[in-house]
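What follows is a short report on a single structure.
The other protein chains are all here in position, but one chain of the complex has been omitted.
Moving on, here comes chain A:
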Amino acid sequence: MTGVALGAAADAASGFAAALASGTATASALDVLTTRHAYVAFALLLCIGLYMMIANQNLVKKIIGLNLFQTAIFLLFITSAYVEGGAIPIVPEGAAETGTFVSPLPHVIVLTAIVVGVSLTAVGLALCIRIYDEYGTLRTDVLRELLRDEGSLPERPAVGGADGGEADE
């Protein structure tokens, strides 16, 4: 999964480099870092978020990882919508339609996605509170043990693993 995301991010960056900065497509790694730092940050945030979700034992930190993951995607949309010298796309009546405008669509998408993300975080934290009330812990390893004692989980972990599965795709 991480590999796909990384490769895809590189694709996005290079595709964009070719499309926007025509002629300078032969960018070295340093150039990518200095001129496309937002895309680098996007890929980094995505990977850090994913890693936190998989590797961290604490449920609340998993949710923080989830938020980082989503934030990375917001960053991608915002970065892609940036236009050098672009104006707000509001044209007063009678004014001449000159100059470049920024497409409002990516911003609207990010606004909506933020709302979705906040509601998800709320549901996730509510579930964390319930789990903590019931079992007195938020660590998945302890929790799995408790659930196994209780009989809510099968003795042997199922094939594929509970959290490792998504990393292998």
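The working rule: a contact is a pair of C-beta atoms (placed from the backbone, for glycine too) under 8 Å apart; a residue touches a chain by one contact, two chains touch by 3 or more; residues count from 1.
Following the convention adopted for this analysis, contacts and distances are computed from a predicted model.
Trainee: When you check the chain that is not on display against UniProt, which of "Tungstate transport system substrate-binding protein", "NADH/Ubiquinone/plastoquinone (Complex I)", "ABC transporter permease" or "AzlC family protein" does it turn out to be?
Mentor: "NADH/Ubiquinone/plastoquinone (Complex I)"
Trainee: For the chain that's not shown, point to the residue among A:Leu33, A:Ala55, A:Ala87 or A:Val116 touching it.
Mentor: Within the whole complex, the residue contacting the unshown chain is A:Val116.
Trainee: Considering the entire assembly, which residues of chain A contact the chain that has been omitted?
Mentor: Contact residues on chain A toward the absent chain are 1, 4-5, 7-8, 11-12, 14-16, 50, 53, 59, 62-63, 66, 69-70, 73, 76-77, 80, 103, 105-106, 109, 112-113, 116, 119-120, 123-124, 127-128, 130-131, 133-135, 143, 147, 150, 152-153, 158-163, 165-166, 168-169.
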